[in-house]
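I am attaching a structure below and will ask some questions about it afterwards.
The other protein chains are all here in position, but one chain of the complex has been omitted.
Right, subunit A next:
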Amino acid sequence: MIRIDNLTKIFETPNGPVTAADHINMEVPEGEICVLLGPSGCGKTTTLKMINRIIPSTSGRIYINGEDTTGMDTVELRRNIGYVIQQIGLFPNMTIEENIAIVPKLLGWEASRYKARAKELLDLVALDPGTFLKRYPRELSGGQQQRIGVARALAADPPVMLMDEPFGAIDPINREVIQDEFMKMQQELRKTIMFVSHDIDEAVKMADRIAIFRDGRLVQYDTPDDLLAHPKDDFVESFVGDDRALKRLRLVQVKQVMEPVTTVRPEDSLSTALQRIEQQGYSHAILMVNERQQPIGYVSRSVAQTTSGLCGEHYFGLKTEASPEDDLRKVASLMFTHDTTWLPCTDANGTLVGQVTQRGITHYLGATYHPDALGTLPRQLHKVSA
């Protein structure tokens, strides 16, 4: 856990004092990723770097796992905090093994132990130890180097990590890959992480909480979903972007908006199908499943109305399906690609578990934008009368 209490930084410049961070108060719960977000010069990096005293604070306190760091020895403090920077900063005169093992070495581990640790960490960041241990940083690509940067920060297993735009200098394709790998790692390691970014998409993807900074102040500190649904003011709203509803799609999984679905079987008659379509109010079609509840196609309303016979003789094949773990961004993309407004959802065995519809998605997102539409009305009236 990281707790920041009234943390302030005032830089003395020739043009007078400049407040880079103004009484910042926030808490990152154990095992969560907090992304500090904002335009350049907003104080997010200053705040991050005050935690490991790369920048000394003017006033305020920092607690790590409940312990006040004020009296701690700087070198000691830093060795217990993983640090990853955008420029990576691998030492070019050291091999990859030496780079990863540097903190354990400084901590006085035995050679056999830190060498084993280096190997283990290379595996963790998905690089082959046999190939990379004895190489030098300049022989690696930017993406590989930053994986080593992350491995180095993790070497002594610090409870807390600080990351200053760690993936900012990596090309977009590799960045996605590295972000995904990092998230997978984090699910196991559960480090408490503070992460500076200026990329709202990265923040939404990685953060458990997002802290928006502006002019040295912490403007809003919320979960990504809350931030996108309820930006506190115009600045936050413009910063998260006009497409904030679309960004939220990534945060919602299919199972959150999945609806129960009525189906037919191949041996049912078309009139049964029509009856169920009418009953359920389906506009275009009804899903058909086999005896193992696996979707195999759909019967369209117009066919059911105009034809007689069995469903199994007059159905159309399915274009695609979704899984309950997919995020809505993927689902929306599938819907656009296949020109459809609904998708069946199946589990790992291919068994039908429900459906996801465009209307369901819209409703879900809309519901959280207006959580208490009735509740806000009197408040607004109150404002007007006051």
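Note that in this section a contact is a pair of C-beta atoms (placed from the backbone, for glycine too) under 8 Å apart; a residue touches a chain by one contact, two chains touch by 3 or more; residues count from 1.
Note that in this section contacts and distances are computed from a predicted model.
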(request) Identify the UniProt protein name of the omitted chain, choosing among "CoA transferase subunit B", "Nitrite reductase small subunit", "Sarcosine oxidase subunit gamma" or "ABC transporter permease". (result) "ABC transporter permease"
(request) Touching the absent chain in the whole complex: find that residue among A:62, A:102 or A:125. (result) A:102
(request) Can you work out which residue in A:23, A:79, A:217 or A:230 touches the chain that's missing from view? (result) A:79
(request) Write down which of A:4, A:33, A:50 or A:88 is the residue touching the left-out chain. (result) A:88
(message) List every residue of subunit A that touches the chain not included in the displayed model.
(response) 52, 54, 75-79, 83, 85, 87-95, 102-103, 106, 136-138, 152-153, 162
